[in-house]
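With one protein chain withheld, the remaining protein chains of the complex are depicted in position.
The first chain written gets the first letter, and so on, giving A, B and C; residue counts start at 1 in each chain.
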């Protein structure tokens, strides 16, 4: 095992890795930017070193400095967490050059999978399905018809320009192809100054479902039951569950084997995730990309398999063989993760940096809080707004959902707005309860701006505020109070900074 | 399902039941004594009613008042938790007479199992092994020899007087029986004024191992893998684990089936526990007693089986059939529970009531905190000193232990002393790590009074205190500080009440 | 004591008294509540109202009339002003203009300023873009009007509550310029 592990990250994932290292008996080194001196990961690690100013490019992305720290303090391995340097092949190679183990896959795997084109080619050669479509642009109406037949309806006409292929129109019937071709070309020309268009299968009710893989340096690799991550805002995951409500054992096996083929294409030798887009209608699945790191949502897979992915990833990097085989992998019950963001869900998920003036975290059976928060933390503006992940397990999907609702009701973060109340609303949504979700779920089910929505306890809120005001005014009248000595008085001004966002007319 | 459940208890078990009810969608009613208006269970329930003054006999044991509250607020079921009224057959009958469901077994089961004699007769008839020994007193030396041969060596000579049979001496060899008989008789006469003695098998390295059973009202009953609860102080459990390090699948099956026979002797129809004393040497097991309630340590069984015992107990009381059969019961990994008591482990486990002025609870993977604490709680002197239970799960026993050590290192309770640091010391003990424990473990491995034991970070403690003192003195010199306005200043005086116990000369 | 409570634009007359220590009577409009009150932790209230138990978080700056209330995950922002003070304030607010001081809703960096003093803007038009937590946030005008002044500078950090710009309402009956 390693002598000392440096974690080149911040926030909850750094805490997660530190916990794993503690349990493995390996000392840990944290690094921090000047904005993060007060962060929890600095307190949780055995050692901590400042690596530069607040902006990531001057600190968490400065791998030269991070390697310097590692050398100086005698760390023989670096865990990159997610984001920052986690999918940077150059960094992985620089670690190797210094004789430090990068806790992640081989650099080639990072490089191949980090590029949309090379990754698609690599997995396609291994027989992993891609979204059916053209790899070049259309040249004629006839060709459009021919390709449309080959791909199958419904199809999408996409613009080659505009980044990632902007969808121009969906075509359901053969007789509409010719007209759509002409219209799309002129639309694309008007929008992007380029009339190149191409065809791709239209995925109905697209769902994001992904497979966790775990490999070692001895050629062993296994896959875990899938995670469904279709609940997204701004194309970022908000709620994830495992297993997916629409995947049965046979589909699980097919997706798992496809994921293993993708992973084997790059001799994958660590924890990673193969992401698929799945048609909610036909349940066909197609490769999207492979993430060559531990993901935010790894805990839900841990809860249903009993595998400590974070720990196994470290052990595998240290040269240990996986302690289980594919046939040992369980799929036990159901797990759910809600990402707690410093965002206002009633106001277009705008970030709400500021000071956390009060914090109560949920407890009890099968509730797991993965957090970087503490009471008094000033959430910095420089980084991702995720504060914590709340994870629950239940023997059935229904019990999982009711447990999460219970846990959310115990979670109190004061001083800044968070996504906590929003999660509860998703978990009461009928379509969610029926498992009838796709990546458009939030956009179609919730109003982006809904600050005046009905809340059930308005009367109690008024009663509580009235008694609080009364006691304060009485105390003032009795001269018992100075300006700031009442409990929470000073801190409450943090509300000025964040809580009262919506009183400003600019929004 | 029930319309509303009243929980006739306080502290963490009430929180546990409230959580289960919330997840089941059943509204909850708390009751509280005048000393508990500020308790967490009052805040967590949907309704809460005061039932009398602080002493239990005037509040939590006043079942007439509790039934009145239940009738008045429309509760159709009462969960008794553990302790208080949980094993009171009269109360169970009084509930039934009022048309309220008692969430527990039938009153006859409570009554039979609540009595040492009737319970032993009942289970003996079902073929459950009792500690081999005499049911009457010895009348002669010859009879002593005859019984000694029948019971088998080593044996114990016990006094009939003195409550529960005080052990007078252990006899290892046949030739010592006669002399021991004479000596024991005169010793007993001197100590208790009664020279009646009898013989019982001496259990070497006695371990406390128990079997959780779960029954419904349709005649179904299952057993779960065992819990080992040998780590005790003052004959009360402190640390429990599941499964036991010395039980293999065959012994598990034998103990489980013995527990089922004991339970069937009283048509057991709820959650309950059959306790056995087990010889650490021969691994023979003998019935001790049956507890006809949910036990403190139920969570470790939940963690290895995936069964929500608290929820299933409620469902079973509501008339639902158990949703699983014996063959569905898993034994998955290892779970450990540390009871956090308001006691000073360095000072004979003396209670330390007082105000909790700071609290940080552990989080992260497979850590479960079952607590009735909050920052600011004044731990009352009237009740049991248990504050919370910290539970972890691990795929192996070693991982379970390292995880608990990690979790304990994150747990901070300030203002009163607790057993948190003691647990960490037990978990580093070599005998514990080897699974080589018995009910004398704490007494033989730890000094009851050990306040001056070496602690590893004395230098850091001095550095921290020095900086704190320096900053305070500087601030005072600058006139920035009044008498009490420094953070934590007022609360810190709670230390006077509890933390500084050992400075008093009387100890 | 009597207060005027404002929540989401609706006002309610509230009366509060404490007939016995810890027992409060609160009247909202014409509805009475008897409340067994305890504050076991600062700003965390335990209310028992007819047996129903509520855990309520209430925070307020010491000199503010705005109370930030949390109940079961939902957030309520309640203004609670003594009745006599409120009446005075109402009287004084008679001459208020429709001028909108656009303030920064969060700490961040001003990425780009899209308007200049004198610009006419539509309601909903983007005035500037603020960058915070790796996201670009559009700051829009709530009203149709004329940009009176711009305080924000591109590339400069702002704290929550900092003034960004001022928009005067567009009043077509008095043509501008």
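Here is the rule we go by: a residue touches a chain if its C-beta (ideal position, glycine included) is under 8 Å from a C-beta of that chain, and two chains touch if they have at least 3 such contacts.
The structure displayed is predicted, hence computed values, not measured ones.
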Task: Displayed partners of the chain not shown (whole complex) - done: A, B
Task: Listed residues B:80, B:133 or B:354, member touching the removed chain - done: B:354
Open item on the list: For subunit A, which positions touch the chain that isn't shown here?
Closed with: 29-30, 37-38, 42-49, 73, 374-377
Open item on the list: What does the interface between subunit B and the hidden chain look like in terms of residue numbers?
Closed with: 342, 350-354, 357-358, 381-385, 408-409, 411-412, 414-415, 417, 420-421, 424, 452, 455-470, 472-474, 481, 483-484, 486-493, 495-507
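FYI, only the chains that are shown with their structure count from here on.
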Open item on the list: Quick check: which two chains are joined by the most contacting C-beta pairs?
Closed with: A-C
TODO: Report, in whole Å, the distance between the mean C-alpha point of subunit A and the mean C-alpha point of subunit B.
DONE: 40
- [ ] Provide the C-alpha centroid distance between subunit A and subunit C, rounded to the nearest whole angstrom.
- [x] 32
Open item on the list: So the centre of each chain is just the mean of its C-alpha atoms; given that, what is the distance between subunit B and subunit C in Å?
Closed with: 51
Open item on the list: Give me the residue numbers in subunit B that touch at least two other chains, ranges are fine.
Closed with: 374
Task: Touching two or more other chains - residue numbers and ranges from subunit C - done: 42
